[in-house]
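Moving on to chain A:
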Amino acid sequence: MNPVNYLYLAALLFTIGGAGVMIRRNAIIVFMCVELMLNACNLAFVTFARLHGNLDGQIFAFFTMVVAAAEVVVGLAIIVTFFRSRHSASVDDASLMKL
Partner candidate 1 sequence: MDHLIGALVGAPLLGAGILLTGGRRLDRTGHWIGCLLSAASFVIGALLFADMLGKSGSARTMTSHLFSWVPVAGFQANVSFQLDQLSMTFVLLITGVGTLIHIYSVGYMEQDENRRRFFGYLNLFLAAMLLLVLADNYLLLYMGWEGVGLASYLLIGFWQHKPSAATAAKKAFIVNRVGDMGLSIAIMVMFATFGSFSFGPVFSHATSASQAKLTVIGLLLLLGACGKSAQVPLQSWLGDAMEGPTPVSALIHAATMVTAGVYLITRSSAIFNAAPAAQLAVTVVGAVTLLFGAIVGCAKDDIKKALAGSTMSQIGYMILAAGLGPIGYVFAIMHLITHGFFKAGLFLGAGSVMHGMNDEVDMRKFGGLRKFMPVTYVTFGLAYLAIIGFPGLSGYWSKDKIIEAAFAKGGTDGWILGGVALLGAGITAFYMTRVMLMTFFGEKRWVPDADGHEPHPHEAPRTMTIPMIILAFGSVFAGGLFSLNSSFLHWLEPVTGHTEGHSPVSTVLIQAATLVVLALGLGLAWVQYGRQAVPAVAPRGSLLTRAARRDLLQDDFNHVALVKPGEYLTRGLVYLDHSVVDGVVNGTAASVGGLSGRMRRLQNGYVRSYAVSMLGGTAVLVAATLLMRGV
Partner candidate 2 sequence: MSSFPLLTVTAVVPAVGAIATAAVPAARRTAAKWLALAFSLATLVLAGVIAARFTPGGARYQLSESHAWIADFGVRYELGVDGIAVVLIGLTALLVPFVMLAGWHDADVLEEHRPNRNWRPTQGFFALILLVEAMVVIAFESTDVFLFYIFFEAMLIPMYFLIGGFGDRAGAHSEDEQAKQRSYAAVKFLLYNLLGGLIMLAAVIGLYVVTAHQLGHGTFSLPQILQARAAGQLHMSTTAERWIFLGFFFAFAVKAPLWPLHTWLPNAMGEATAPVAVLITAVVDKVGTFAMLRYCLQLFPNASNWATPVILVLSLISIVYGALLAVGQRDIKRLVAYASISHFGFIILGIFAMTSQGQSGAALYMVNHGVSTAAWLLVAGFLISRRGSRLITDFGGVQKVAPLLAGTFLVGSLAILSLPGLGPFVSEFLVLVGTFTRYPVLGVIATFAIVLAALYVLVLYQRTMTGPVKAGIESMKDLRLRELVVAGPLIALLIFLGVYPKPVTNYINPAVKDTLSDVHKTDPAPQINAVAKETAK
C-alpha cells in the first residue's frame, strides 16, 4: 500500500480532533480530541520516517508519546479538580481568566 495514504489518514484524524476541540464543550471530549490530534501527528511522523528511510520521525513519535502521557496526568488532574469544585465538566464554565 502506498504510504502516502497514511498521511491522508493522519490529516483526517487531525481534522476530526481539531473540530472536536473547537466544537465540543465537555472537557473530557475536548481532551480526547487533543489526544487524537497528537496521535495523528505521531502517525504522520512514523509515516515520514518510513518515507525518508531514517529514524528521526520515530524518535519524535516517542517524544510526543511521553509528552502526551505527561499531559494526560496533568490534564486529567485539572479536569477532576475542576469537576469537584464546579460540578461541571463544561469548558465554557472555566472562563474566569478574562479581563
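The candidates came about this way: all candidates are chains of the complex that A comes from, given by their letters.
Here is the rule we use: a contact is a pair of C-beta atoms (placed from the backbone, for glycine too) under 8 Å apart; a residue touches a chain by one contact, two chains touch by 3 or more; residues count from 1.
In this text the structure is predicted, and so the values were computed from the model without any measurement.
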| item | value |
| --- | --- |
| Pick from 1 or 2, the complex member that touches chain A | 1 |
| Interface residues, chain A side, partner candidate 1 - complex | 18, 21-23, 25, 30, 91-92, 94-99 |
